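Here the complex is missing a single protein chain, while all its other protein chains stay put.
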Amino acid sequence: MDDRDLFERITRAVQPALAQGRVARYIPALAAVDPHRFGLAIADTDSRTPRGTGDWQVPFSIQSLSKVFTLALVLAADGEALWSRVGKEPSGAAFNSLAQLEREQGIPRNPFVNAGALVVTDRLLTLTGDARGTLRDFLRAESGNPRIDFDAEVAWSESRHGHRNAALAHLLADHGRLDNPVPDVLDHYFWQCSLAMNCRDLALAAGFLARHGVRADSTRLLTRSEAKRVNAVMLIGGTYDAAGEFAHRVGLPAKSGVGGGIIAVIPGRCTLCTWGPALDDHGNSIAGITALDTLTTVTGWSIF
Amino acid sequence: MDDRDLFERITRAVQPALAQGRVARYIPALAAVDPHRFGLAIADTDSRTPRGTGDWQVPFSIQSLSKVFTLALVLAADGEALWSRVGKEPSGAAFNSLAQLEREQGIPRNPFVNAGALVVTDRLLTLTGDARGTLRDFLRAESGNPRIDFDAEVAWSESRHGHRNAALAHLLADHGRLDNPVPDVLDHYFWQCSLAMNCRDLALAAGFLARHGVRADSTRLLTRSEAKRVNAVMLIGGTYDAAGEFAHRVGLPAKSGVGGGIIAVIPGRCTLCTWGPALDDHGNSIAGITALDTLTTVTGWSIF
Amino acid sequence: MDDRDLFERITRAVQPALAQGRVARYIPALAAVDPHRFGLAIADTDSRTPRGTGDWQVPFSIQSLSKVFTLALVLAADGEALWSRVGKEPSGAAFNSLAQLEREQGIPRNPFVNAGALVVTDRLLTLTGDARGTLRDFLRAESGNPRIDFDAEVAWSESRHGHRNAALAHLLADHGRLDNPVPDVLDHYFWQCSLAMNCRDLALAAGFLARHGVRADSTRLLTRSEAKRVNAVMLIGGTYDAAGEFAHRVGLPAKSGVGGGIIAVIPGRCTLCTWGPALDDHGNSIAGITALDTLTTVTGWSIF
Partner (left out) sequence: MDDRDLFERITRAVQPALAQGRVARYIPALAAVDPHRFGLAIADTDSRTPRGTGDWQVPFSIQSLSKVFTLALVLAADGEALWSRVGKEPSGAAFNSLAQLEREQGIPRNPFVNAGALVVTDRLLTLTGDARGTLRDFLRAESGNPRIDFDAEVAWSESRHGHRNAALAHLLADHGRLDNPVPDVLDHYFWQCSLAMNCRDLALAAGFLARHGVRADSTRLLTRSEAKRVNAVMLIGGTYDAAGEFAHRVGLPAKSGVGGGIIAVIPGRCTLCTWGPALDDHGNSIAGITALDTLTTVTGWSIF
């Protein structure tokens, strides 16, 4: 099947989904997005030129998609030692659960629940002195787009409505799990989530996960084994408390964000990024799941 | 039995207890207290002159004992409306549990778990503009001791080690349960806990609970029914997660603090205050429980 | 106030309550009861002749009221040793919670949650060889009514719908907390709950709790201290997960049952039994709470 046919089938499948769900409303900046937007980009491992359809070049708020990249950056520096700070098990609870973090004595279940991402950001801050800046520069480099930047309004809005993340950060601090002051960690976390990017740039930026750890410039970010492990933890915990449902329908390692983006990886073949702002009850893009479901059904691509 | 005999028996019973347990260590200012201290005061409803023994005139950090008084002050202003902000059920969990607060959608189980006390302090702050000052003035008035004051070192120390209380406060704020900014609420809370008082003054200050709501100057703070209800909630939740054990052994409404103090009430008869800094695993003074157990056994005083 | 005035005031207060709530529906035998029934009996410590009003001589299913009596019977035999098998803390969770029992490693929080009552029945079975028979004979003796008996239909119905109690019993057995086979323990438990009694007989039967442990025939069942402790655990855990609310409104040690009965104790003065089949969300009789609330308000009787 050629690209045009594939994109057409996906676009058709996605139409009914666009009317469903609700755009994230917890901050005004996200609530204002048009729920009928849809974009899809595919970046093959053996090509510099991604393909895409729909609103694939319209920037949106990457939110939790940032967690894959900060994880990779810290893993590149710390290697296996990172896993003493954060687990790699599925959460079995809401992504922002305080009860779970309390039960686990301040060791977050995985790097994609909010508490885990705060621990990763804290570590990146210690390693680099500027977590958010390091992330932005990495994303610019991998996508080749120097205009990628923070959305100050989103960051400020998150910070004003970030009581739950503040609660998580203080609970981590209570357990001695943060090296930096709580306000600094929260700050870098809110800013990293506020980055605005489009599907094209995100598919490119995640390319190292399909290339077994190799960056766009052919240098190595992660060992083959580390890249495999990031994919494993994406499958286990990348789509909030619906990882099983996602693995069931799509069957690919993936990470979603409440801005409506989903990054998915087919190791050795390509990376995908979808965008559709309307979310299901778990916080995953309805259009994005439908698109990836259709794509894997049509192409037969799956890791299982 | 006359006072001398009673005090002697209690003092003898308490001796073995003084060597057990551990002084609260979470802040340096508390960890430095001599664990062999012991004091007991009794303030009869029909007398201005309290009786006491041991270190009953040595000031200590009142900590959670403050929660009884802030509760009474807010109840005096808000009446039954208060109970929509905070429950009156036993907690069945640790006094600083985030899991429980999350499960209860930000409505603390009772005013004596930390989250509940934060809600009460927040409300007192709204009502008076100065929660800690209002509390201090009330305690000075009831005890007739104008020298009662905050211990700045304790307050500062609590604030530096108060990540768990900060987590609770942010979780409350996330559920829209606080009217004032989180830092303000925490501030007043830490300062109110830092007040230094002795057994004598505390027994006097709590006198309104034995006098069915009537203050030292014979004005009414609480209705008879409200005073009964404060006693009920003390019995249900005044001694952390060991309310049942305490009711079992002592059988009196009481409130304990990690500074080693316990206030107990015999409605219509007297208020008691004990001090012994070494705590059991639940955070209650071992010497205090032993003293009150002995006293109720010897005198037959009990509400049951 | 004389009895007639008191009963009239209570009866008037109770009227609106009779239309509210729902009769227990989990077994057909209970669902068939007329929700408009109401009875109240008072048995003074210094009299053999109880007073009462309304349907105070109509038998109903005692259900969990049985738990007070089995507790007293085992406590009389085992003394303090009993408390290694079952706790005495408020539950802070539903009366039939498996999660809580799992968390507590098979030690029920108190003798009034279902798991705790199963442990008590198991022990009574070991001590006597016939738990249900021992209970029936005790209730006959204390009330002076030899016609008190089991309701086979209720017992059989409970047993058929008793999956949750069976789950609790098996979880206890898994933790090695039962001495007798699970089916035997369940059997005696279902039969003990099926006993049919009226307010008059129940107020008489509970008389030892107001007489500090002394039975109807002036022999001693419990020490003064043990009787005090049963009252304490009733206050802490006698009204399901609403012990705080009940202590708040009524302020007396009490035990409720889903058959609509409530036993309450005023130590040294009297025992009370109310009956009203319609229950609130916690499983407590709405009419019963209203009646006891009115009675304590009017008379000023309270332990606080």
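For clarity, chains are labelled A, B and C in written order, and residue numbers in each chain start from 1.
Here is the rule we use: contacts are C-beta pairs under 8 Å (C-beta built on N, C-alpha and C of every residue); 3 or more make two chains touch, one makes a residue touch a chain.
Not measured: the values here are computed from a predicted model.
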item: Neighbouring shown chains of the undisplayed chain, as defined at the top; value: A, C
item: Given A:L40, A:A72, A:I236 or A:L295, the one touching the chain that is not displayed; value: A:I236
item: Full-complex contact with the absent chain, from C:V58, C:V182 or C:V298; value: C:V182
item: Touching the absent chain when the full complex is considered, from A:A13, A:V58, A:A93 or A:A141; value: A:A93
item: Residue numbers in subunit C that touch the chain omitted from display; value: 97-99, 101-103, 163-164, 166-168, 170-171, 173-174, 182
item: Positions on subunit A contacted by the hidden chain, ascending; value: 87-93, 100, 109-110, 225, 227-229, 231-233, 235-237, 241-245, 247-248, 251, 253, 267, 297, 302-304
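Quick note on the criterion: only the chains that are shown with their structure count from here on.
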item: Distance-maximising chain from subunit C - centres being C-alpha averages; value: A
item: Centre-of-Cα separation between subunit C and subunit B, whole angstrom; value: 32
item: Cα-centroid distance, subunit A relative to subunit B, in whole angstrom; value: 47
item: Centroid spacing, where centroids are CA-atom means, of subunit A and subunit C in whole angstrom; value: 55
